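Okay, here's the structure, questions in a sec.
One chain of protein is taken out of this complex; the other chains stay put.
Then we have subunit A:
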Amino acid sequence: MSDLALRPASPLGDLGVMVRRATTLTIRNGDALLTSLALPIMLMLLFVYLFGGAINTGTEYVTYVVPGVIMLCASFGASLTAVAVTNDMTNGIMDRFRSMDVSGASVLGGHVAASTARNLVSTVLVLGVAFLIGFRPSASVVDWLAAVGLLLAAILALSWASAAVGLLAKTPEAASGFTFFVMFLPYPSSAFVPVETMPTWIHGFADNQPFTPMIESLRGFLLGTPVGNSPWIALAWCVGILVVSVLVTGRLFKRRTA
């Protein structure tokens, strides 16, 4: 009894346990892990070898497409967070954690951290394979750091957004529908073909959706070309998505557990 009363609240300690939990679950969820690691590579090979020959971007196509594939891979990987969160909400474990005075934020934080780690691994894999098939970045150390920083910001923002979707979805199946939507979003952007080659009515969307400045910045950083103000727009998107997602998850969490 006495150690019960003395037990101090420890949000950071809880977060540590939750990060470890989510990471272990990710590693053991073989199918999902394999998909999230293999899919981006398959997509890259598909674009480079099957479509790439017919696409004229003014550069070697692999060079053009790698930043897009990296973003696609980040968004898909992050979106899997939704499924993990919905699982926790529906199978009763969230109730148990809450009744143990573990905050919902640390449970979600664990999933977001695991998602970030998983995405970094898959990004490294994509870059490795890209290098093997002829991708030659010409980035300085500073460029690399900027690219990694922006990528981290994007993954973090998308993962929290996915956590919000996970709270919203009633079943894990519904949550996995979200991954499809997020995977589709990079297509109408400059990820795979230049926006100018698309019909004019779609330019407005493609130029102004969040993936375009993210991809343009990555491309600029990796290839050492001018980036203009893309990184700032991309960062603003990331911060905006992150702030809204954190607020929304807070609200949703209260409502789902009312």
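Basically, a residue touches a chain if its C-beta (ideal position, glycine included) is under 8 Å from a C-beta of that chain, and two chains touch if they have at least 3 such contacts; residues count from 1.
We take it that contacts and distances are computed from a predicted model.
Colleague: Please identify the absent chain by the protein name in its UniProt record; candidates are "Spore germination protein", "ABC-2 type transport system ATP-binding protein", "Cytochrome c-type biogenesis protein CcmH" or "Carbohydrate ABC transporter membrane protein 2, CUT1 family".
Modeller: Of the names offered in "Spore germination protein", "ABC-2 type transport system ATP-binding protein", "Cytochrome c-type biogenesis protein CcmH" or "Carbohydrate ABC transporter membrane protein 2, CUT1 family", the one UniProt assigns to the missing chain is "ABC-2 type transport system ATP-binding protein".
Colleague: If the hidden chain were put back, which of A:D95, A:E173 or A:E196 would touch it?
Modeller: Going through A:D95, A:E173 or A:E196 one by one, A:D95 is the residue touching the chain not shown.
Colleague: Against the chain that's been left off, what residues of subunit A make contact? List them.
Modeller: Residue positions of subunit A that touch the missing chain: 1, 3-5, 7-10, 13-14, 17, 20-21, 24-25, 28-29, 91-93, 95-102, 257-258.
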